[in-house]
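Below is one structure. I have some questions about it.
In this view, the complex is presented without one of its protein chains, the others remaining in place.
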Amino acid sequence: MEQLLQPVAQLFGPLWPLVWTLVKIVAIIAPLMICVAYLTYAERKVIGYMQVRIGPNRVGPIGLLQPMADGMKLLFKEIIVPSGANKGLFILGPIFALAPALVAWAVIPFGEGMVVADLNAGLLFLLAVASLEVYGVIIAGWASNSKYPFLGAMRASAQMISYEVAMGFALICVLLISASLNLTDIVMSQGKGMFHDMGLSFLSWNWLPLLPMFVVFVISGIAETNRAPFDVVEGEAEIVAGHMVEYSGMAFALFFLGEYANMILVSAMTSILFLGGWLSPVGFLPDGFHWFALKTAFILFLFLWARATFPRFRYDHIMRLGWKVFIPITLVWVIVVAVWMMTPLSIWR
Amino acid sequence: MEFKTFVFYVMAAILVFAAVRVVTARNPVHAALFLVLSFFSASGIWLLLEAEFLAITLVLVYVGAVMVLFLFVVMMLDINIERMRQGFWSNLPVGALVGILLVVQMALVLGGRYFGVEAMPAPPAASETYSNTREIGRLLYTEYVYPFELASLVLLVAMVAAVTLTLRKRKDARHLNPAEQIAVRREDRVRLVSMPAEKDQQP
Partner (left out) sequence: MNFVVPDFYPAAAEIFVAVMALAIMLATTFARRIATALAYGLTQVTLMIAAVITLFSADASTALTFSNMYISDLMGSLLKLMIYFAVAVGLLYGRSYLADRKMDRPEYFLLALLMTLGMMVMVSANHMLSMYIGLELMSLSLYAMVAFDRESVRSTEAAMKYFVLGALASGMLLYGMSMIYGATGSMEFSGITQALYHQAGNQTVLLFGVVFLMAGLAFKLGVVPFHMWVPDVYHGAPTAVTLMIATAPKLAAFAMTMRLLVFGLFELAQHWQSMLMFLAVLSIVLGNVAAIAQTNIKRMLAYSGISHMGFMLLALLSGVVEGDRHFALNAYSSAMFYAISYVIMGLASFGMVILLSRAGFEAERIDDFKGLNKRSSWFAAMMMIVMFSMAGIPFFIGFFAKFAVLQAVVAAGYIWLAVLAVLMSLIGAYYYLRVVKLMYFDEPEDTAPIHAPADVRLILSVNGLAIAFLGLLPQGLMSLCASALIASF
């Protein structure tokens, strides 16, 4: 690889590191966008079958070209800016919604050494970027100068901040037992232990010893991405579509892309932090990127499954779940894990 | 000019610009968003100083949590900018004069002589394995554990004060407590009264 790239590197001279990084970024973003497109397709299909329907099946073979058609339609639609809206921020809103979801991929390791930026504080970076996602919604809600978007923005900021705290505490547990903020190290630390030596590595991953945190993290992840049953931010029954009411065309599509990219991001985070990333579940199969993809897809399926199964929460119930259930549980569990690690019963030595 | 220096100047320019806009922006929401931008640039400068933990924490805490709540409040308030700006121009000369005087005085006293690059030599470069997250954690929980724990009590005071000064029972809210509903016994709702049958019936 190095030798192969040598002549190209000489061509660009001192600009090469920049160009190479850009290439890596494109190599991640482009497939990600395709994944997003097909996630919307998968969602419609999965929910369709769960509700004993067929789902999209007209455009292309078994409806495979449906996402492309949707994209084309949105691309050619006019973007309408309401007259009372704050124009600059109105345009900035959807961009803010999508950008963090893409930035976070910089630190996600797809395999050993397959990462754009191998940050020491990768986990912290993820958390920081995840906390920025709410800005898109808030800005859009406010800039629309309309009451439903504004209500949506208010709900979003309260909800996302609440669940971020629980998510943060769950991450602290992970970081306690892996003693590192580097995501590659976190994955590697899951590949050892008693069950791993027995060839049953999937029992050594973080999800089992940290089962409550795993559950809290996945649920908080759904709440963070404003997906059903926590989608009161959009809440079409009460506030039409929340922050997206006034958007049309590609601006609307950006919100959509952002939401699905976030889903994929949270699933990828879950699989790295709790499900051993690219590690193979059993001893006799080799590790590799495909495991990471499979695990992420499994978590994504959980997201869709939850959407098809549960009715929407009432808003005060969402806040109660966050503050009165998850935060106390995670707080206690941080202490439990810390104490556990100090006792002779610790399994992380 | 080194690339790092170049990045520093870009960040610093954005930071100063954003900070100025925080004060001068007409719209409070814009001001808050510029504050977000200035936090971001400050965090970038910290990253250049190899303080990655502090840099990311700045974004996480201030941008991710504090400013969101700040925006929340600013958006809810009906701030009349025009009224707030009344008297701005008449007070400007005095304010500017005082400000300039302060800056000149400080510059005269402090100048480059006492806090300049010469007076404060750069610290030795950190080794490859040096992790500043780990170092901060180690110091906080060992050498500085006393102020650290006390700081948590300061936060507790803030919390207690906020709750006790603002929490009040709302009388107009019809709050249902599921636990109480479930705990209802028959005696709470129905009272069986045994009355003697009346003897003489009126015709």
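A and B are the chain letters, set down in written order, and residue numbers restart from 1 in every chain.
One rule holds for everything that comes next: contacts are C-beta pairs under 8 Å (C-beta built on N, C-alpha and C of every residue); 3 or more make two chains touch, one makes a residue touch a chain.
Bear in mind that the values here come from a model prediction, so they are computed numbers and not experimental data.
Looking at the complete complex, one finds that the omitted chain is in touch with B. Of B:S90, B:T164 or B:S194, it is B:T164 that touches the chain left out of the display.
Counting the whole complex, the residues of chain B in touch with the unshown chain are 109-110, 114-115, 119, 138, 142-147, 149-151, 153-154, 156-158, 160-161, 163-165.
The working rule: only the chains that are shown with their structure count from here on.
Each chain gets one centre point, the mean of its Cα atoms, and the points for chain A and chain B are 26 Å apart. The part of chain B that touches chain A in the complex is made up of residues 27, 29-30, 33, 36, 52-53, 56-57, 59-60, 63-65, 68-69, 71-72, 75-76, 131, 133. Interface residues of chain A, counted against chain B in their complex, comprise 86, 89, 119-121, 124-125, 127-128, 130-132, 134-135, 138-139, 142, 150, 153-154, 157-158, 160-161, 164, 181.
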